[in-house]
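Following this message is one structure expressed as structure tokens.
With one protein chain withheld, the remaining protein chains of the complex are depicted in position.
The chains carry the letters A, B and C, assigned in the order they are written, with residues numbered from 1 in each.
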Amino acid sequence: MQASTINIENIRRDFPILQRKVHNNKPLVYFDNAATTQKPIQVIDSIHNYYLNYNSNIHRAVHQLAEEATAAYELTRDKVAKFINVNREELIFVRGTTEAINLIAYSWGRQNVQKGDIVVTTEYEHHSNIVPWQLLTKEKEAKLEYIGVDDNGELILDQLDDYLNTGRVKLVTVSHMSNVLGTITNAEEIIRRCHKKGVKVLVDAAQSVPHIKVDVQKLDCDFFAFSAHKMLGPTGVGVLWARKEILENMQPFNAGGDMIREVHKYNTTWNDLPYKFEAGTPNIADVIGFSAALDYLENIGMDKVREHEIELTKYALEKMSVIKGIKLYGTPDMNKRGGVISFNLGDIHPHDLATIIDEDGVAIRSGHHCAQVLMERLDVSATSRASFYIYNTKEEVDVFIRSLNRARELFRI
Amino acid sequence: MQASTINIENIRRDFPILQRKVHNNKPLVYFDNAATTQKPIQVIDSIHNYYLNYNSNIHRAVHQLAEEATAAYELTRDKVAKFINVNREELIFVRGTTEAINLIAYSWGRQNVQKGDIVVTTEYEHHSNIVPWQLLTKEKEAKLEYIGVDDNGELILDQLDDYLNTGRVKLVTVSHMSNVLGTITNAEEIIRRCHKKGVKVLVDAAQSVPHIKVDVQKLDCDFFAFSAHKMLGPTGVGVLWARKEILENMQPFNAGGDMIREVHKYNTTWNDLPYKFEAGTPNIADVIGFSAALDYLENIGMDKVREHEIELTKYALEKMSVIKGIKLYGTPDMNKRGGVISFNLGDIHPHDLATIIDEDGVAIRSGHHCAQVLMERLDVSATSRASFYIYNTKEEVDVFIRSLNRARELFRI
Amino acid sequence: MSSADIYREIILDYYRNPRNYGKIDNPDISKRDSNPLCGDELEMHINLKDNKVSDVKFTGKGCAISQASASMLTELIMGKDFEYVKKLTKEDILENLGLPDLGPARIKCALLSLKVLKYGIYSYLSEKLNDVTSADKIKEEASGLF
Partner (left out) sequence: MSSADIYREIILDYYRNPRNYGKIDNPDISKRDSNPLCGDELEMHINLKDNKVSDVKFTGKGCAISQASASMLTELIMGKDFEYVKKLTKEDILENLGLPDLGPARIKCALLSLKVLKYGIYSYLSEKLNDVTSADKIKEEASGLF
């Protein structure tokens, strides 16, 4: 049925929600994967199993449940380390990409960014990679600068050089894949240029790690962040990685249980890495559930995931491009983009479009996608966005295309 | 069987983990509830059901899954508001008590605590309510002072007056129930004295809300924090409440998606309360799961929960007090303590004790309980701690007592 | 409501050809707001004369529902007593739009114009008329809309 390189029927069977019917018994077509993905039964059952059998607080108790829970929690750290090829002691569990970036801004940023310094971000960043830097640069009387986006949806790297040449840049922070345009950032090149000047680089990998194979050591960045819920994992779990030397010199972010070595009334010493940055009871069940998501993706193979998404995106772009009145954003070069398609259809506002096609069971996202700076750059108030994952099919794309045409007719375009 | 006021057999049937056997087929006796409680099947199934049927990111999409998930997430906010009697717009979901306190320290603290000011905490606080204030007062060149603990395990409130009389106190932050001694703080009195002097009060309710009925409006504090995982809810969810006027004047803590109104390149405005303080994708599934925990507790009734714990604690204290070589900490007055018993048995180190009784299936906590300042005050390096909840029975206490005696024999005490 | 019911000819017409679109110089009441969830923006200007709405205009960016709702609202209040305008409810707006049964995801779009109107009246009452009691009441209403 599918010319896909992965066995999509088998995969779909692992995702119970895909059997769900919405509005008047329409099968669900879930194309909102850039917002959050669905979870395979393996992940759902792993959380279930934790609570049924070995729920306990971790790290400090010696009883059997605590031992089992601690081992499972730390096993996830090992798996994440292997998945992105880093050391486990450099991996910090947080709530999500947003918290990871804020942790860096609060801790590393407040220690290292001074008055007159520059933090460089880009016009296609998610709010999570803009607003923390606005707060930091305002507090420090530093400057926030933006690398522009060209008409193909790619970063204008010459502008990076201009900033770097000022000699005042402390950090360049850039998303590895745009959550609106799908553009895959040439992060290697950015990192190379920054490191030549001794400038640190943060990679917001919220949209890349779920969809393409990433080797962080090869990438050679300094900070790296992503969210479990965008890659088959539970909500409430994210990962921050940073180089050991950097983490060792960073002040803690949140303070409290687990991150301390010794607490006295007037002075306190910190625990070893990575615990120094994990204060309080963590999201134990969901970190453990994330293990199953990593297993699932490794089992398929990230190369296969990417291949499948390329095929689906190509197919969708072809079909969409002939719809009357459609405007597609981003590069047509599939080597440079992931499975995210932003578009506008005539003068139908994306919210209206999403409401209409939701009636046909198709779930897409509409709005500014937490990227209002990019919306200003594109000179639109909003776009519609379809985004794919391993369980999506060409048949679903066909349903989506038919639904777009129905919207077009309803709006008489 | 039980003279308890609640139907304990029915309750125990709702907790599948209680059927579990540990070490050589011993039934689990779970007395580590102050660290984290077990979850009833209603909570576990609610999370399961979310992922099986309506997992979606919330707040911004218009498709059906997003609508259902958003409604369920916000319904939990309504239920929490009712549970502690506050307004929903003043309720912020965080990861846990630790994050809630850090949020206050970072946002309110950095705006309001100046050089020379005083923050007052107590000697029986959890590290989560000490270390954030150490960091803040150090940054601001302010002072951190401690209300002492008397030999009954109660706060010496005269010392509070001394601090208040300096006129430099900005905040008094105190746990509502000690997680080591079980002492129930006379928070009403502390708040009354502080408010007379215009001083704000933070109540760390991590150990109180799960075990006693709390009406926050009646309590009349300014900040209030607790964790879902200590009251039948999932890990990764906590609640911060603060007065609306305070929240409105506070700078955001984490920045990113969802907490903004409008983002422009060089300036950004904030979303309404409570969203201003919830940045990024929250822990959706577990917030929804927390609803079921609140329902469960309301169904039993918090007065009944308290009665049951008093009965069990009385029974345990009676049996423990006659064990040779035992030292019990905290007040004997059951009106002033919750279901937490800290003790030491001869010269058996608590870790050794916990290891020994774990063999009999009994899970207790041993160590400093994230309260090293209190350990110094008690002049011990550690204690053992048994803590009870609604599913614990007198029969389990008997197993525990027998196991303590076995440890005593092993150590020849 | 099905989308065929929502996107009737009249809504599309108001969306594409909004009545009273524009600005007023030095208006008595002026307010801008946006919906943080979707980014829709709306600005409303009103002049009063003899306690009646003598002129009203709006500008905005957003979906068909929010823009049609705003335009229809301007028509509804033009020439009306200020007292009448102050009392407008959520139900009035939805009925005026012909969309009484909008679901939770889209009702905010329909009510953004009423929210902006109420906040505008709040500022006018509190800053220009010094009528704090009425102002606070209407602010309450505005913040209760969504």
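In this text, a contact is a pair of C-beta atoms (placed from the backbone, for glycine too) under 8 Å apart; a residue touches a chain by one contact, two chains touch by 3 or more.
Just so it is clear, the structure is predicted and the values come from calculations on it, not from any experiment.
Within the entire complex, contacts from the absent chain reach the displayed chains A, B.
Considering the full assembly, B:Ser381 is the residue among B:Asn249, B:Thr269, B:Ser321 or B:Ser381 that touches the omitted chain. Residue in contact with the omitted chain (choice from A:Thr5, A:Thr166 or A:Asn271): A:Asn271. Those residues of subunit B that touch the chain absent from the view are 347-352, 355-356, 359, 366-368, 372, 375, 381-382, 407, 410-412. Contact between subunit A and the unshown chain involves residues 59-62, 66-67, 70-71, 260-262, 271-272, 275.
In this text, only the chains that are shown with their structure count from here on.
When every chain is reduced to the mean of its CA atoms, the largest separation from subunit B belongs to C. Chain centres here are Cα averages; for subunit A and subunit C they lie 37 Å apart.
In whole angstrom, the spacing between the mean C-alpha positions of subunit A and subunit B is 31. Subunit C has residues 37-39, 105-106 in contact with two or more other chains. Residues of subunit A in contact with two or more other chains: 351, 355, 366-367, 372.
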